[in-house]
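Other chains dropped; remaining ones untouched in position.
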Amino acid sequence: MEFTAQDLCNFLNGKLEGDPSVKVYKPAKIEEAAEGDASFLANEKYTPFAYTTKASVLIVNENIVFDKHIHPTIIRVKDAYASIAILLDQYKSINKRNNGIETYAYISPKSTVGKNAHVGAFSYVSDDVKLGDDVQILPHVFIGKNVSVGNNTILFPGVMLLDDCVVGNNCIINANAVIGSEGFGFVPTEDGSYKKIAQTGNVVIEDNVEIGSNSTIDRATMGSTFIRKGVKIDNLVQIAHNVEVGENTVIAAQSGIAGSTKVGKNCVIGGQVGIVGHLTIADGTKINAQSGLAKSIKTPNTALTGSPAFEFALSMRSQVVYKKLPELYQKILDLEKELIELRAKN
Amino acid sequence: MEFTAQDLCNFLNGKLEGDPSVKVYKPAKIEEAAEGDASFLANEKYTPFAYTTKASVLIVNENIVFDKHIHPTIIRVKDAYASIAILLDQYKSINKRNNGIETYAYISPKSTVGKNAHVGAFSYVSDDVKLGDDVQILPHVFIGKNVSVGNNTILFPGVMLLDDCVVGNNCIINANAVIGSEGFGFVPTEDGSYKKIAQTGNVVIEDNVEIGSNSTIDRATMGSTFIRKGVKIDNLVQIAHNVEVGENTVIAAQSGIAGSTKVGKNCVIGGQVGIVGHLTIADGTKINAQSGLAKSIKTPNTALTGSPAFEFALSMRSQVVYKKLPELYQKILDLEKELIELRAKN
């Protein structure tokens, strides 16, 4: 991108102080910015950097007061954080999107591709697939039989989207994620070996979902594994067969949800959390990183931590005492000794 | 599939009640089934759904008694759960398997491919590879030099099966799993950097093994990393160099086993478990989800939990008291106060 400070100010609907003609080429963090960068200050903690930053333009909240001269041209806006998000979007969108079907892409003649769709080289579209308008299938993507992908969805390289799965509109699936792998279902037999239960269902991903790189979502044994609209899943997350993840729930990296568990709407699940199978988790549940949840949660908006997880405030109190355990142990031994002495006197 | 209730009843060797001519097209869970679905009831907990299900056919245990009329045609069998497993198998097998070598598959002229084998587009078979009969290599699979794959094994898209590895018969390796990546072995040097130890061994996977999507199994430094027959490994599992996983052991998602550990037969390892290196784990060991095992287990069939893990029953008792720690702490403070008072009196 190339903007003058004045252009940027107009674009963000702000007020300018300083040189309006200075040019900026990319966004950068205030503490790392160099000449030609547009930076921002939204958190007071970072104010000291305003006096040392090499950024050419600094976007700030409208009412901020600086007590010393600062080098960059200032653009005052209502919400600096929202403005930088808009700027980042703008910067990213300038990168030309890919178009057309590349040589070496394989698309079954039994499948249909929407308007303005992109299918990269070495991508494979099986029979009876329906790709929406403006989809971007990057190279090395596999799309199984009878799959449908909604409009404006992006599949990054190496995504494996297996037979019968459904992906909605405006989704982003990151590189090497696997959608629709075999559910982990076996019946023990008398000789100690296991017999596989055929996994006949699919995965349904609704609109506006993002799924992280190398994450795995298993197909249902029967029926569907559901990822409801607006769900955001980070990298290396495991979603087992017949799980349902409710609308606008966020799951951080390396968490796992075992089979048939139903997670509510608007939940926030930290990193490396484990949730056992066949549970029901109420809407708005918050689960701290590395927790292990073994029981259903009935009360909405409960916060939990620990492994096994229990109510956050209680769990934190146990954590505090845990650190004092050696001291407690000593206190108990001392009490025992003193009691023996007292008893001897009585 | 398309069956009449009567066909299905004959196939499952059951007894029919209701309309024998109703048609079913796919299996479904009792609580989700629609018209045209065949469903089942194997667990009493689900009996209430029998009165509301929209399934056209319901497979039940032979001696079940319903106290109200139920809508679906009933098929009574000896073991409803086993019957549905058979039905799922049947349903899945009707999907035509892939055959033949697709255009854009690369197979080295120095390699051999068995009868009825399938190699998908964009799959790469290096030199000196031996593929068995009826193998299915889906698209985007990489097979390194000097690899052998047994009969009837399926490699899903994106599987990376690296040089010198061996895979047995009737195995399933799910999408984007990596078999034979570099073991994590380094020697520290005097300047604080690390020198790589060349990893010269391979991975040997025996018959009837299933490996989950995005799981990783490292090659041995020397010799082999062994996955013995009948082992079932879920998604995102890490098996380090020179590990051995014993016959019919099951490992749930996101667990990791560090280098040179030997896991016995018929073990059950929960999700997100960590096992440190150079241990020996007895046959039939059961390790609860999120446990961390740091010591060898000598007694077969031991159950363990916690991080660090210890014997299940003991560990559960510590867990119970852990929740009461704040209360315990208060009790101790109270006891101290009372003792001081008592001493003052004496």
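Just so it is clear, A and B label the chains in written order, and each chain counts residues from 1 on its own.
The rule we apply is simple: contacts are C-beta pairs under 8 Å (C-beta built on N, C-alpha and C of every residue); 3 or more make two chains touch, one makes a residue touch a chain.
Computed from a predicted model, the values in this text were never measured in an experiment.
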item	value
Total identical subunits in the assembly as filed, 2 in place	3
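Definition applied: only the chains that are shown with their structure count from here on.
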item	value
Chain A to chain B touching residues, read off their complex	104, 106, 122, 124, 140, 142, 145, 158, 160, 162-163, 176, 178, 181-182, 184, 186-187, 192-200, 214-216, 218, 221-223, 236, 238, 240, 242, 254, 256, 258, 272, 274, 276, 292, 307-308, 310, 314, 317-318, 320-322, 324, 328, 331-332, 335, 338-339, 342, 345-346
Contact footprint of chain A on chain B as seen in their complex	26-29, 32, 81-82, 85, 88-89, 91-93, 95, 103-104, 120-122, 138-140, 156-158, 172, 174-176, 208, 210, 212-214, 230, 232, 234-236, 247-248, 250, 252-254, 265-266, 271-272, 289-290, 307, 319, 322-323, 325-326, 328-329, 332, 335-336, 339, 342-343, 346
